[in-house]
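Handing you this structure, nothing more for now.
With one protein chain held back, the other chains of the complex are shown just where they sit.
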Amino acid sequence: MKNIPISAMIGLAFTALYFLIALLAPVLAPYGMAEVVGDVWEPSSSQFWLGTDNIGRDLLSRMIYGGRTTIFIATAATILSFVTGSILGFLAAVLGGWADQVMSRTVDLIMSIPTLISALVVLAMVPVTIPVLIIVMGLLDSTRVYRLARAVAVDIAVMDYVEAAKLRGEGQSWIIFREILPNALSPLVAELGLRFIFAVLFVSTLSFLGLGVQPPLADWGGIVKENKDGIVYGIGAALYPAVAIATLAISVNLVADWVLNRTTSLKGGRG
Amino acid sequence: MHPILKLVSQRLALGLLLLLGASALIFGLTEALPGDAAQAVLGQSATPEALANLREEMGLNRPALTRYFEWLGGIVQGDLGQSLTNKLDIAESVGGRLNNTLFLAFWAALVSVPLAIFLGLLAVRYRNRWPDKLISAVTLTTISIPEFLIGYVLVYFVAVKLGMFSPLAMINDSMSLGQKLNSIALPVMVLTMVVLAHMMRMTRAAILNVMQSAYVETAELKGLTNFKIIYRHALPNAVAPIVNVVMLNLAYLVVGVVVVEVVFVYPGMGQYLVDHVTKRDVPVVLACGVIFAAIYIGLNMVADIVAILANPRLRHPK
Partner (left out) sequence: MSDTLLKVRDLKIGATVYPPGEKPHDIEIVHGVSFDLERGKVLGLIGESGAGKSTIGLASMAYGRGGVQITGGEVWVNGRDILTTSYGDIRKLRGGEVTYVSQSAAASFNPAKKIMDQVVEAAVEQKKFSRKEAEARARELFAKLGLPDPDNIGERYPHQVSGGQLQRCMTALALCPEPDLVVFDEPTTALDVTTQIDVLMAIKEAIADTGVAALYITHDLAVVAQVSDDIMVLRMGNTVEYGTTDQIINNPQEEYTKALVSVRSIEHEEKQPTPEPVLSVDGITARYKGLNFDVLHNVNVELHPGQTLAVVGESGSGKSTLARVITGLLPPRDGEITFAGRKLSPDLKGRTREDLRELQMIYQMADVAMNPRQTVGTIIGRPLEFYFNMRGAEKRKRIVELLDEIELGEKFIDRYPAELSGGQKQRVCIARSLAAKPKMIICDEVTSALDPLVADGILKLLLDLQKIEDVAYLFITHDLATVRAISDSIAVMYQGRVVRYGPKSQVLSPPFDDYTDLLLSSVPEMHLGWLEEVVAHRKMESAGN
C-alpha cells in the first residue's frame, strides 16, 4: 500500500467516503428524506446546513439520500454491465469464429445508436422503475465493456505464453482463468471506474429529464429538476448535486488512472 | 477499381446497412417491449375491449414486419407518420425543430472545434508544464459533470449573477441573426464545454503521436524551423486523426444537444423527443430516434472515410 501516489490516495479516500455516506444515509441524515421541515428555499443555517428545497425539505438530507439512490443505481448498473460485457467479451475472444462474429456485429449495431437515444426509446415503452433503470443502463453500457474485454482478451490470447500453455496441453479453463484473466484484470478494473462515472452521469441525466428516479424518492439528478426554477431567483439549491457528482467522478477517475498506470508499468518492473 | 474507391464504397454500404439495422432495432424495441401505442393513448386503466378496439383502428393487429416496412417506406418518402397526442404530422413538426437543433449544433461546433484544436496544440507545445496540466485539470472537471448541470451552473453564474445572456434560449423566425445568437449563447457555451474536453484530449493525443514519430525527428535533424517541421511534416499526417476526432465529437455533440435543449427550453429536436417520451407518444419517439441515429451514423461514417482518404498507403498503392 505504500506505493500509492497522493492523487490516487485522495481519490480512494473520497470514493470510500461517498460509499460510506451512501450506506449510512439513514444514520447520518439529520431529517427524513421526504419530511417537510421548513419554508420553501430557506438559506443555509445552523438548522439546515444546506438550506431547504422547493417544498421545504432539508436539502442536506435530500443530498445524502439522493447520493444513496444515485450510487446504488450506478453501482448495480455497472456490475450488470461488467458481468454481461466481460463474460461475453471473453467468450467471443476465446471461441472466435461465428459466435464472435454474431456477438460483435450485434454490439456494433447497438453502438451505432447513441446510448441516450436507445434509453429514451425503451423508457418511452415501459414504466420507469429502479430495476428497469438498472437493467436498461447496465445492458446498454455492457456493449462498451464487451468491446474492451474482447480486445484485451484477443491481445493476450496471441501472446507466446498463452501459446506455450496450449502447447503444454492445458485446458480451456486454465487458459482463461490462469493465463488470460490475471493479465486482463487491470485494464478492466480501470474501465470499471470509468463505466461507474458514466452510470452516475447517465442516471442523473435521466432523472433530470424526468425519466429516471421518480419522486418522492431523492436522487442527485432529481434534486436539480426539483430546484431548477430557483436558479433564476439566484437560489443555488440546484447546484449542490454538481459539486457532489463532480467530486465523486474526479475521485473515481484518479483511482482508475492509477490502476491503469500500474498495468502499463508491469512491463518495465514491479516497482 | 482503385483500392481507395473500393474501401470508401464499402464503408458507404456499411453505413447504409447500419442505418437499416438501427431503424429495425429501434422499431423492434418498441415492438418487443410490453405496452404499445394503443396502451399509451388510453393509459394503464383502459379496459381490454377499448384497447382491442383502438388496436384494430390503428392497425396494430397486423404483423410487425408489415408495419415495419410500411413505416420504413414512409420515412424514405419523408412521411414520418402522425403524433398520437396532438394528431399533427410529425414531419412538419420536426422540420423547423431539426433546423433549430442543427443551428445550435453548428454554432457550438464553430466555437468548439477551433478552440479544441488550439488548446490541443497549446497542451502539446507546453507538454507536462503548467499550461498542459491546467488544461487537463479543467477538462477533467468538465467531463465529470453532466451537461445539464454545467448548463445550470452557467445560468446561475452568468445569466443570474452577472446578468449576461438569457437563461432561456427562445428563438423564432422573426428574430435577426444577432438576436438568435444572443439567445443561444449559453447553450452554445455548455455544448462547447462538454465536447471541448474530449475533443481537446483526443487532439492532443493525435498530435503527440505524430510529433513523437521518427520522421519528425528526421525533420528536426534536417535543421528545419519549428514552423516548417509542423507545417510540412506533422500537419499532413495529423490532419486525418484530427478530422476523425472532430467528427466523432460532432456525433457526440448532436446527442448532447438533447439534454441542453431541455435545460434552456430551446425549441429543437431534443426537447421534442424528451417531451414525447414522457407522453409515451411512440410514433414521435420512433421518428426522432431514427433521425438522431442517422445523424450519428452519418458522422461516424464520414470520420472513417476521411481516415481512408488520408492514408498515403491507400492513396498511392504499390
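Note that the chains take the letters A and B in the order they are written out, and that residue 1 is the start of every chain.
The working rule: contacts are C-beta pairs under 8 Å (C-beta built on N, C-alpha and C of every residue); 3 or more make two chains touch, one makes a residue touch a chain.
From a predicted model like this one, the values you see are computed outputs, not experimental measurements.
Undergrad: Which chains here touch the chain that is missing from view?
TA: Looking at the entire complex, the absent chain's contacts are A, B.
Undergrad: Hey, which of B:Arg204, B:His233 or B:Arg280 is the one touching the hidden chain?
TA: From the options B:Arg204, B:His233 or B:Arg280, the contact with the absent chain belongs to B:His233.
Undergrad: From the list B:Thr47, B:Ser176 or B:Thr225, pick the residue that touches the absent chain.
TA: B:Thr225
Undergrad: Tell me where the left-out chain touches chain A, residue by residue.
TA: Chain A touches the chain not shown through residues 3, 5, 159-161, 163-164, 166-170, 178-179, 182-183, 261-262, 265-271.
Undergrad: Identify the residues of chain B touching the omitted chain, counting contacts across the whole complex.
TA: Considering the whole complex, chain B reaches the absent chain at 213-215, 217-225, 228, 232-233, 236-237, 312-313, 316, 318.
FYI, only the chains that are shown with their structure count from here on.
Undergrad: List the centre-to-centre spacing of chain A and chain B in whole Å, with centres computed as mean CA coordinates.
TA: 23
Undergrad: Hey, which residues of chain A end up touching chain B in the complex?
TA: Against chain B, chain A makes touches at 108-110, 112-114, 116-118, 120-126, 197, 201, 204-205, 208-211, 221, 224, 228, 231-234, 236, 238-239, 241-242, 245-246, 249-250, 253.
Undergrad: With touch defined as at the start, can you tell me which chain B residues reach chain A in the complex?
TA: 18, 21-22, 25-26, 29-30, 33-36, 140-141, 143-150, 152-153, 155-156, 159-161, 167, 251, 254-255, 258-259, 262, 273-274, 276-278, 280-282, 285-286, 288-289, 292-293, 296-297, 300
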